[in-house]
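The structure appears below as structure tokens.
A single protein chain has been omitted from the complex, and every remaining protein chain is retained in its original position.
Which chain is which? They are A, B and C, in the order written, and residues in each are numbered from 1.
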Amino acid sequence: MAEAQAQPRKLPYVAAITDGVREILKEQDNAFVIGEDVAGAGSVYGYYKGLLEEFGPERIYDTPISEEGIMGLGVGAAATGCRPIVDLMFMDFIAECMDEIANQLAKMRYMFGGHARLPVTVLTMAGAGASLAAQHSQSLESWLCHLPGLKVVMPTTPYDAKGLIIAAARDDNPVFVVLNKVSLAMTGEVPEGAYEIPLGKANVVRTGSNYTIVASGRMLHEALKAAEKLKELDVDAEVIDPRTLQPFDIDTVADSVRKTHRVMIVHEAVRTGGIGAEIAAQIQEQAFDYLDAPVVRVGAPFSPVPFSPALESLYVPNADRIVAEAKQQLGL
Amino acid sequence: MAEAQAQPRKLPYVAAITDGVREILKEQDNAFVIGEDVAGAGSVYGYYKGLLEEFGPERIYDTPISEEGIMGLGVGAAATGCRPIVDLMFMDFIAECMDEIANQLAKMRYMFGGHARLPVTVLTMAGAGASLAAQHSQSLESWLCHLPGLKVVMPTTPYDAKGLIIAAARDDNPVFVVLNKVSLAMTGEVPEGAYEIPLGKANVVRTGSNYTIVASGRMLHEALKAAEKLKELDVDAEVIDPRTLQPFDIDTVADSVRKTHRVMIVHEAVRTGGIGAEIAAQIQEQAFDYLDAPVVRVGAPFSPVPFSPALESLYVPNADRIVAEAKQQLGL
Amino acid sequence: MTAQITNETLLDLHRRMVRIRIFEETAGKLMEDGKIPGALHLYVGQEAVACGVMVHLNNEDWITSTHRGHGHLIAKGGEFDRMFAELYGRATGYCKGKGGSMHICAMELGMLGANGIVGGGPPIAVGAAFSNRFRKTDRVACTFFGDGASNEGAFHEAANMAGLYKLPVVFVCENNGYGEYTAQANHQAIVDVADRAAGYGMPGVVVDGMDAVAVYEAAGQAIDRARRGEGPTLLECKTYRFYDHVGVRGMGLTYRTDDEVAYWKGRDPIVMLEQRLSDQGILSKAEAKAVHEEVTNAVQAGVKFADESPMPTPDALLEDVYA
Partner (left out) sequence: MTAQITNETLLDLHRRMVRIRIFEETAGKLMEDGKIPGALHLYVGQEAVACGVMVHLNNEDWITSTHRGHGHLIAKGGEFDRMFAELYGRATGYCKGKGGSMHICAMELGMLGANGIVGGGPPIAVGAAFSNRFRKTDRVACTFFGDGASNEGAFHEAANMAGLYKLPVVFVCENNGYGEYTAQANHQAIVDVADRAAGYGMPGVVVDGMDAVAVYEAAGQAIDRARRGEGPTLLECKTYRFYDHVGVRGMGLTYRTDDEVAYWKGRDPIVMLEQRLSDQGILSKAEAKAVHEEVTNAVQAGVKFADESPMPTPDALLEDVYA
């Protein structure tokens, strides 16, 4: 938690990922990176670039195209004393290895009566907006949040990407770090050295008095844009980035709602069955008497992700849609 | 929809499944059953017993232990003119073939611009309570409900099992029929001949005036027991079986809530991220002004399913827990 | 049995290969010009494989393709206009613009789609082959997949089921030596993917994937075998992609030596076929040139069609989710 002694510096999200992984490889002798095209190519998005040269082939491994095998290797290596950083190129591919994730990784410790530790960190790339169509654009975090034994984080900024990766890799449990491909080029302040962003703690990115927006992943930035537009309508929105989806920091969100009385949840995933449903349910459980309007959820419509930019631009939520939904909710 | 001309007859849930599949095999020349130990053994739960003898080896096929291959075979056969009935022995195994389910089956029609039909019916066995531990007891329907392109039903009675299987197999979309292993021995009226239970329509099993319980799968029966106990507390509970989880019949539920002003959702799945979250979110979206108390959700706690009967009995929701939660919600 | 290849078939082979080559070269340029969004995996260099297999099939024979699927669709009879329209995301595309390069399909041609999931094709092809037999047709299914895909569990399960049920399916492995940027030697401990066939009770055949006639002959035998109900074959075609994994220059990684690339470009399947055709007096260099010009014009017309095609309308977003 050495946030203090680190001095400012600007980096793109993609380099912040590298930086976080680098800190872990320096800090933990038992940590290694494994995945498809992570070593020689530095990942298809380049966020491991330089690590092979810096740490050598004993710390970063290319694999066959075998997601079940890769995740299973992570499970077995973790249970026997290593701290694997497993790379799943696209989040859509959790479907390839869902047995290893759901039936082995998430449950082994419990099934074994606590006699196993699974310090596996999984880095995976989610999100639409890159014209990659239905099998390379999904946000499936709600599947993971339904699995006891897993933790799930979603970094929204370069600062968070590094800090959450470090926290995830230091945690003794399986943690999924859900990255966003459209955010890779976004730059922001990233301190040198190791620092942690605590798991399970939400981040109030913008304080406001009469409206709350809970926005995860890339949607945080759309929510912040929307908050500016809402100002003109005398809506002073508090914008909260959950940072960790599992365990979810309902207290921070409920406190905000008790103050603002109206809340919207925004995520990129399909709205139906997305984590917004769980958050909405928890909000009305915790702050029912403070709600002046129904909890509103903004997410993707009920269809696969379309390829055509003309359709994908309608598919992914954005600031305008957030504003429109807020106006409706607030009767403006 | 020939519910009328059928005459009453009592059958166990397990035989009602057989009966529904039999009607489809008689009715649809392009239908066949495929799965692990479905032909020679008639499934490990016996619900295909007799079909091999009755329809011959061209209509029912044993497979290797290859869930991805089996589901993929179903996708390819359906896209090319067959109507496969795919058996997944335990619902936990959807994790084995989640790519085929999520990335192929659910999306193919959309990705192909509507140029494919996927009339696949998947029968799979969910539910805890049989001391089968963490990998053979899950209820994972919320994963499926998050996937546009799929339909999901959960039969609660022998009558529903047969009628929903027939409706599912007649539908031109992929439909998951989520069965319950503990309900297999339960008997009930099952008419001869083919009849359909319409997809997407909830069933008000018990009418009530001042409380609503939405209970899916085996929990319906616990909810009905609870409703009787609640009578003594002057709580007149309406009990609704969604029957279909995707598409979900929110209208029937919201209408009930507008009448009763208080609602509880009960399912066997882990509470966090379960379909109860989506239902709760939709209820407060649709009937916010009618709610006199927060929507309450009853589900499994946040842990894998424990083996020990001493723990599993605490894990699975039951009538007593429903009553206790209702009393708390109603301040009784 | 596969008869001796006819001149007509040789010319057909040649034309299909040229159609793929010019379509892909053009698509690559259009992508670099920013006209085509998303990811584009070019088939240039591998034309002999798709065409050598596809000339044996008709529209009732099914194929499954890969992320590198344009060549398979063209060889199966795909039309340039609807293909470019799809790559452009236009409403007139094969998938109404909803699929794009990685999901382009043509059910009416028996083309069950490109697939963004490596290893996604084989299980689906096994289902199509199962369906062919179930519906009492004599049609076959061919599934194209790469050396990298042969390490996916889905391939294993599909191959085992095909061998078990003796299904009319041919597993066509396009071994271009790499899975993305990882050389075969770094993703499996074997040289011939065909060595896996024995484990599924099916024959494994290795053929020069740059020699269209060799592919034609080997594929013909495998397909005839399948049609006769004698079961599946694993046909491995040794080939090479001339451009990078994705796009033309890709990420500019140096995972392939210039010598290696030069060696394989020296074995250009189209150049080799044209040499053979002119040597045998079947197609002169001038006639070959005419084919290229003709195809170039057709490609340009396809681009024009795509350019002039409308984008999908907003209501298309929620259509085609359910039947």
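Here, a contact is a pair of C-beta atoms (placed from the backbone, for glycine too) under 8 Å apart; a residue touches a chain by one contact, two chains touch by 3 or more.
All values derive from a computational prediction rather than experimental measurement.
Trainee: Which shown chains does the chain we cannot see touch?
Mentor: A, B, C
Trainee: For the full complex, which residue in B:Asp37, B:Asp172, B:Asp236 or B:Glu285 touches the chain that was left out?
Mentor: B:Asp37
Trainee: Using the document's definition of touch, tell me which of B:Val14, B:Ile60, B:Ala134 or B:Leu220 contacts the absent chain.
Mentor: B:Ala134
Trainee: Which of A:Val14, A:Leu52 or A:Met108 touches the chain that is not shown?
Mentor: Answering carefully, the residue with contact to the hidden chain is A:Met108.
Trainee: Out of A:Arg117, A:Lys229, A:Arg258 or A:Arg321, which touches the unshown chain?
Mentor: Per the contact definition at the top, the residue touching the missing chain is A:Arg117.
Trainee: May I ask you to list the residues on chain A that touch the chain which is not drawn?
Mentor: 30, 32, 58, 63-64, 66-82, 84, 99-100, 103-104, 108-119, 148-149, 151, 172-173
Trainee: Can you list where chain C touches the absent chain?
Mentor: Against the missing chain, chain C presents residues 151-157, 160, 163-164, 166, 186-190, 195-196, 198-202.
Trainee: Across the whole complex, list the residues on chain B that are touched by the chain not included here.
Mentor: Here the touching residues of chain B are 36-37, 40-41, 44, 46, 62-66, 68-69, 92-93, 96, 130-136, 301-304, 306-311, 314-315.
By our rule, only the chains that are shown with their structure count from here on.
Trainee: Considering only mean CA positions as chain centres, point out the chain farthest from chain C.
Mentor: B
Trainee: Quick one: chain B and chain C, Cα centre-to-centre, how many Å?
Mentor: Here chain B and chain C have centroids separated by 41 Å.
Trainee: So the centre of each chain is just the mean of its C-alpha atoms; given that, what is the distance between chain A and chain C in Å?
Mentor: 36
Trainee: Rounded to a whole Å, what is the gap between the Cα centroids of chain A and chain B?
Mentor: Taking the average C-alpha coordinate of chain A and of chain B, the gap between them is 31 Å.
Trainee: Hunt down the residues of chain C that sit against at least two other chains at once, touch-wise.
Mentor: Within chain C, residues 95, 97-99, 103, 115-117, 153, 321 contact more than one other chain.
Trainee: If I count partner chains per residue in chain B, which residues reach a count of at least 2?
Mentor: In chain B, the residues touching two or more other chains are 99, 103, 110-111, 148-149.
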